[in-house]
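This is the structure I have questions about; it appears just below.
Shown here: the complex without one of its protein chains, the others still in place.
The chains carry the letters A, B and C, assigned in the order they are written, with residues numbered from 1 in each.
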Amino acid sequence: MSHKWAMVVDLDRCTGCEACVVACHAENNIPTVGEDQAARGRAMHWIRVERSWEGDFPNPQIRFQPVLCQQCDDAPCEPVCPTYASYHTSEGLNGQVYNRCIGTRFCANACPYNVRFFNFYNPTWDLPLNLQLNPDVSVRSVGIMEKCTFCVQRIKSAEIQAEAEHREMKDGDFTTACAQSCASKALVFGDLDDPDSEVSRLQSSNRATKLLGELGTKPNVSYLERGTWQDATSG
Amino acid sequence: MERRNFIKISALTGMLATLDACGRPDQELIRFVPEEDLIPGIATWKPSVCTLCSAGCGLLVRVMEGDAEVVRHGQRGLMQMGLAKKLEGNPRSPINQGKLCARGHAGLQVLYNPDRITHPIRRTGARGSGEYQAIGWDDALKELSTHLTALQSAKATNSLSFLTRPLSGQRRELIERFLKVFGAPPAVWYEPFDEAVLRQANFLSFGHGALPTFDLGRADYVLSFGADFLGTWNSPVAQSVGYGEMRQGRSGRRAKFVQVEARMSQTGANCDEWIACRPGTEGLLALGIAHVILSNKLAPQGAAFRAGSLIAGWSAGLPESTPEAVENQTGVNAAVITRIAHEITKSGSGTAIIGGAPLAHTNGLFNALAVNALEALVDRGRDQGPILGFTPDPAIGDAGQPAVSAPTGLAGLNSLAQSALGGQPNAPQVLFLYEANPIFSAPPGTKIREALARIPYIVSFGNFIDETSAQADLILPDHAPLESWLDSIGESGSLQSVVNLAPPAVAPLHDTRAMPDVLLGLASQLGGDVAKALPWTTFDALLRAAYVPLRARGGSIDPKTDDDFWTALQAQGIWSSTPGTASAAGSRSAAGASSPAAARRAPTAPAAPEFAGNADDFPFHFLPYVSQSFGDGSLANLPWLQELPDVLTTAMWSSWVEINPSTGARLGIQPGDLVEIGSQQGRVRAAAVLSPGIAPDVVAMPVGQGHDNFGRFASGRGANPLSILATLAERETGSLAWAATRVKIVRIGAPEQATLTLFSEGRSGFPHEEESR
Amino acid sequence: MGWRKWFLVGLALGLCVWALVKVAPPSRANPSVQADSRGPSQYLSSGVFTTAHSSATSAVTDFLDVHPEHPAQPIAYTHKVHLANGLKCEDCHVGVDQGPDARIPGVAFCMTCHQAIDTDNPEIRKIAAYAARGEEIPWVRVYNYSPSAHVKFNHAPHIRAGVQCASCHGDMTTQTTAERKVNLNMGYCVQCHREKQVSVDCELCHN
Partner (left out) sequence: MQPAAERIEKDLLWPIFHTSVKYWIAVGVAGCLVLAGVAAFGYQLYAGIGVWGINEPVLWGFDITNFVFWIGISHAGTLISAILRLCNATWRRPVTRCAEAITVFAILIGGIIPLCHIGRPWLAFWMIPYPNQRFIWPNFRSPLAWDFFAITTYLTGSAVFLYLPTIPDFASVRDAATGIRKRIYRVLALGWQGTPRQWQRLEIAMHIMAIAIVPVAVSVHTIVSWDFSMTLVPMWHSSIFGPYFVVGAIFSGIAALMLAMALLRKFLHLEEYLKPVHFDNLGKLLLTMSLLWFYFTFAERLTTWYGNTPSEMNVFWSSIRQQFAPLFWIMVFCNFLIPVPILAVKRFRTITGTAIASCTIVVGMWLERFLIIVPALDHKFLPYSWGHYRPTWVEDTLMAASFGAMALLYLLFTKFVPMISIWEMKVGLQPHGGIPVSTPEGERHGLVLEGPLPLDEMR
């Protein structure tokens, strides 16, 4: 059975707590770059919570929007890579093959969402912080581009598990680290090829939009817009 | 490559490889025989308890085999052992329901922190000089027990003091017992942001001296007075779960959420309507809304039960608090007050929450009682009873929720300091320090630093050097939480009683010992009554004795024998009572009326807040707020949290001051400028952030940075707002009124002189930054 | 005009030295260090784990995909004998059919049999000595991937698919201590996957 992995982000549920950000760091061996590097704009957050202000005191409006790799069907990052390090996997993910990456950084320039992150140095962990590293995920070295993989290591192990139990994968067998940690259930991950999955259901919501959809990148991450409050008193 | 060359090269390089391997320390270390039998590459999930805040979320720890450098019987070596790789929420926990917040995930970095103290050390240089010498556990404990026996023989047992943060569960129980039998005064539970005021208020209004539990998933209208309930207040994960439901969980019913606060918090950022209210007048605003409700008969007057009767003039319909009058006091438009009163009563099930800054004023208790009364008035529930409830206390010994009576927070700290400085006969001779860092987190007025300098012998159980434990003479490092037996008793966040209990998830990495085990060891060394009162040799024995009785209550675990119960409890990590019965017991009810203390109490008259510093010299209210990442600063040494961008300002690795753009324009302060905040107590410097989400007469600053001695990740970074707080206390409960300080603000220099690291370098969305660009 | 040449060469060298000395790489290891106190040492310092190679040699061997073919082991173990005595691979290499890695048996495991069997054998005495000291036997890995390959291999599915151990590890019945009979490089994997018409999607192994 084929899979089409996708995520739905409900902006009405998102509280901007950033649990997803740290969960991602923990799951995917993302290095902390330190203050001076962060100041140079080299902090690595595969998922970030973008915040925008509208209006002014006393009525400021704030919008939170988690942005991660949109796993586009027509990804601008893929064709530009001269070595196929960035390519489209058989399951429709935007794969990033670390050991094939020679670091032209073309993919990150081509990405409209700025969700690709470059290892400007060999990442370091002061001992024994290295013991926190997840053995299922490779630790990237200098000169390599990296990005959200939809926790492909979890996908793989879930597939292997299902195969070992001689069954098809089902919705909820696994989820990504960010979605798993999301208390308000703003992030939902699943398989669009499974019509009964929750993502399939949510994606058909009339609040669903795509980030920069007009660019035609066909993202697999959908956003559900914020709702509004209907005043019961004024009927 | 051709076969022959291949062999040649491999021979050569193989040789070289072995050569350069010889130089590597990890090759020289011996390998210990593994202690447990793990299958490589396969993860096992072990329950644990999150200790990074007091909410008591249940954890599942992903444990996998790996090589670690450990200390066993005094020797360093490599061992194949189970290593914690990831923390997840425990789905069994009724509190966090399998979810986990940003802080929680970073618990891993407490365990693996490079700055942990790896073995007992004794101070050799002057206090705070950082000169220590390693010392064996036996010698350390001997030294300690000799000091204690000296106190006993000198009949000065009451000059032993224990300074820690509010704990729950058996650690608290153990400490209390130890002190009691030893003859020492009760421990000082200090925490800058303790919730004593709210507990007292809830005790009076609802008969539960505990933090509230809001079933937000069912709410139609949430009116929050300063409570950052999605970020840092009470039980954020539980409340976030409810929030998600109240927004999109029910088709066709989306609750309205109104936030009242002077500085927009992360929670406030999510609201539908944001109301800036004059600091400290939240209670008056609540009464204003109540007035409209009562005068328009929008809700039956008796609906507030006795929560209302605690407010003067309630029965008369609060004639004083007309919207117009309240507008003058609070600065909130009368029309808005009236509208909200109508909306909240008509919306279905509304609820009012108070937390954070409103409680941290001299009139905090009044604010709390007023909001509680409003809550009682509007929260009549729709179908399944009111939104507000209380987690029933499983009543295990008296180890449940921190008692309101104990000398909590500021009061306790003050008395400790005064007795030490005053040099009375009962002045502390020996001080135990555990998980409290008052030198960093207490206002300078408490003189705690000077007081500690006077105490002859200080023992710290901390596993990090921080400002306070740097004063210690002897440091007996505790295990990291994931290496220890953990237990906690849920105070809020669930309508079932919840008991978390977990065995160590991983074996200890360093030569450390759990504080409870050390105390028990001490007790047996001291002998006599102390030993009799604490017969257990290890903490887990104590835990078992304490929690096995739960089996009688049924609940989530229902085994045949005590042993089964004990093993099941360890395996699941959670015991929770059966929902139905529990919620009935826990839900707010007239039960409060029966609490005598409340009955005796005279109705509270509206009170205005007092502030330290007059409005002319110090024109701004100073609002230090609990940092999303660092809490009260005790988590500032976790790199993941340091590099986590603050969601509103996107600041990393630094602290900042939030100022309203109009104020900035008036004082010629540009975004990123270095500014100085001065109060009567002192001054701090940080970079300015111009934020539309703050009132013009308020400046806000996150707590957590500004450590001068807290490991490589936190030291010398940012500034500590607590260090300029006045020692004002809430009038009745005496807990720290941390929002009652007034300050002035001066521009010092250009952004180049400040260190503000923003994750969003580009147009951050602050309209004013764009203009300045 | 020879001296001029030398003068210029000297100038050039001087410039190079200046370029090398002037600035060292910005700190990654310790965020709290100041910008001016940066030095290259942190990339090698033992207090820090980095993905960099421990030495130039290891970098070169890694680049050339070169491995010692028959590393010396602390114990002169013989697969030949054990297999001849009817032991199966997974008896000792536990977990190979359950997960990604196969365990290399530890001293405790060896002693379960060798408490009794063949105790006079000097090699077995060595093992006993390890056990007595409470030390693990420092076996040397024979088959492993360089970290820079960023490759994840999982034994279990291969075994379920009926791949013989020998097809990747050589015929152990003829070996004493393990030898790297097969150079497990990507070409080897891909070839087999193609023959068996298994997916050769990069992310099957690289993530």
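In this text, contacts are C-beta pairs under 8 Å (C-beta built on N, C-alpha and C of every residue); 3 or more make two chains touch, one makes a residue touch a chain.
Every value quoted in this text rests on a predicted model; they were computed, and no experiment measured them.
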Residue in contact with the excluded chain [from A:Trp5, A:Phe57, A:Phe117 or A:Phe189]: A:Phe117
Full-complex contact with the absent chain, from A:Met7, A:Cys24, A:Ile62 or A:Cys101: A:Cys101
Touch criterion as defined above, residue of A:Asn59, A:Asn109 or A:Ser204 at the omitted chain: A:Asn109
Subunit C, residues in touch with the chain not shown (by the definition above): 1, 4-5, 7-9, 11-13, 15-16, 19-20, 22-26, 28, 40, 43, 63, 185-187, 190-191, 194, 200
Residues of subunit A (touch criterion as defined above) contacting the omitted chain: 37, 40-43, 48, 50-52, 67, 76, 79-84, 87, 100-106, 108-110, 112-114, 117-122, 142-145, 212, 215, 217
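Basically, only the chains that are shown with their structure count from here on.
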Chain labels contacting subunit B and also subunit C: A
Pair joined by the larger number of C-beta contacts - A-B, A-C: A-B
Centre-to-centre distance between subunit B and subunit A (centres being mean Cα positions), rounded to whole Å: 30
Centre-of-Cα separation between subunit C and subunit A, whole angstrom: 32
Residues of subunit A whose C-beta touches two or more other chains: 32-35, 126-127, 129-130
Residues of subunit C engaged with two or more neighbouring chains: 30-32, 46-47, 154
Of all residues in subunit B, those that touch subunit A in their complex: 41, 64, 66, 68-69, 83-89, 96, 98-106, 108-109, 112-114, 220, 230-231, 236-237, 240-241, 243-244, 247-248, 254-256, 264, 266-267, 269-270, 272, 274-276, 342-343, 346-348, 509, 628, 639-645, 647-648, 650, 652-654, 660-662, 692-696, 712, 717, 755, 757, 759-761, 764-767
Residue ranges of subunit A in contact with subunit C within the complex: 31-37, 40, 84, 87, 89-90, 93, 95, 97-100, 121-127, 129-130, 136-142, 149, 152-153, 156, 160, 163-164
Of subunit C, residues touching subunit B in the complex: 30-32, 46-47, 54-55, 57-58, 60-61, 64, 66-69, 71, 94-95, 98-103, 106-108, 131, 134-138, 154
